[in-house]
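Worksheet: one structure, shown below.
Only a portion of the chains appears, each positioned as in the full assembly.
For reference, chains read A and B in written order, and residue numbers begin at 1 within each chain.
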Amino acid sequence: MDLNVDFAGIKLKNPLVGASGTFGYGLTYEKFFDLSLIGGFCTKGLSMKPREGNPTPRICETPSGMLNAIGLQNVGYEKFATKKMPKLRKISTAVIANFFGETMEEYIELAAKLDALEGIHGLEMNISCPNVEKGGAAFGTDIRVTEAVVKGCRAVVKNKPLIVKLSPNVADIAEFARACEGSGADGLSVINTLVGMAIDIKNRKPILANVTGGLSGPAIRPVAVRMVWQCYKAVKIPIFGIGGVASAKDVVEFIMAGASAVQVGTMNFVSPDIIPQLAEELPELLVRLGAASVSELVGVAHGG
Amino acid sequence: MQCTVTSIQSLAAGFFHLSLTPEKPLGPITPGQFVMIRCGESTDPLLRRPMSVADFEADGSRLGLLVQIAGRGTGTISRLDKGDQLDLIGPFGQGYSVPPEARTIVIVAGGTGVAPFMTLTPTLVSQGKDVHVLLGARTKELLLMEEWFLHAGASLHVATDDGSKGFDGLVTALMMERLDHMEEPPDMALACGPAGMMRAVAALAEHNNIPCQVSLENSMACGFGACLGCVAHVRGEKRYVTVCRKGPVFDSREVLI
């Protein structure tokens, strides 16, 4: 069974990739399995400077999902490049650097650095984070800002595929997909978390210290599949399907909706070896579905 | 890792002890470490639940959990029968670490906080240390594992909030009283229980200049350092540490409780 996927030039040995923020810098999972078994992973979202993230509580379980308000805690570019990369270069798996900035300049500066960093196979721009220059609304919910930041990064990212991770908190995701494609993106990641919240009724206040958080897990899968479907209709660049993947069936669901590969997030917390497990189960399911490769199923649910 | 339930025993209303045999030994365990258990196969509840390892074999070929029914997850677990399977991963985190030179140890445990001390106490006693165990509970019926600690050769003191047995009041008040009684301050205090109790024990220990280790029960999504959800504030710094990886047991002066 051919599980290989060429995702915008990134060679994945299977279509299963660890999602940003749920996979650390990869090494956390080494105690559970051999990282070379998986297609690749996206790093925890990187910023120029280290960030300590939000106060606690940062997480909260919800029906078939969870809320997180980690606040983009990360070690920062320098430490990532000097402490994590040397180890990651030795592992035969695709390393995709997820990154963000608080300002347009920070995005561009970091994109340029990551583009030059040896051992990084692709860049994934997280545009769901607050734009401090624009009063804190997410970059990725304003179409003009999205275009500007993608174009800005595109101009400096010359060696590696540039993937844009879309925010689902918009009315028309297809419009954003087209804007990213038009601004030079090589691929899309669909979707980031939905904004949600929960209340601590005993203490009469939001559970999360940050008030709102990102909803992830199986609960959001129907929304994610729909958005992948819409993006597939809208653009020609490949799409990572993300949101609640928990079984080989779910992987195929995203692929048939139009994803070239999928990312697994929250379920890594529940079953840390879920990605290699899915890689093992996938071929059998594909055979049962009469498919000889992953690629022949991409978007088939859209019909002829 | 699939484990077989070899026994499940009610201890008091809402508390039970679970004995488990993993498919394969989990490997070495330190008291204070925990496992993450799956509560059913459904995605609701979704996340695993952290549970301290209570009694165990050194190689992790058998382990016991002391569980309080707190909600749906633990409720589901409480309905397991002998012979059923339970899915867990671990052990994770850093347990208690008592330096060889520490001679007198005070252990303070509330509710299921006795769990990590079930194996630690006899070990410390067998090393010739003088171990004082202070157990607290709301009422007499909820004092867990008294017998166990009696047999372990520690000097045992109990406190109940309603005075139905032993000291009448909080276990931290009992700790204060014991400290007054001791000729020399103990070399070390080890504590496990609710956050409020941890704060009080830490304050008391600090006040009396006793090195103290506490176990934190922050909410955890993963248990192994991947989600960054469980962090605690490092005291005096603008920096967080993961409770699941650098803890759950910390030196009480290291983190904000």
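In this text, contacts are C-beta pairs under 8 Å (C-beta built on N, C-alpha and C of every residue); 3 or more make two chains touch, one makes a residue touch a chain.
Predicted model, so just to flag it, every value in this text is computed and none were measured.
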Per-kind copy numbers - full assembly in this file: A x2, B x2
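Note that in this section only the chains that are shown with their structure count from here on.
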Centre-of-Cα separation between chain B and chain A, whole angstrom: 37
Parts of chain B lying in touch with chain A, wherever the complex brings them together: 38, 43-48, 89, 218-233, 238-240
Chain B-facing residues of chain A, complex: 21-24, 28-29, 31, 44, 52-53, 55-61, 63-66, 68, 70, 73, 217-219, 246, 266, 268-270, 272
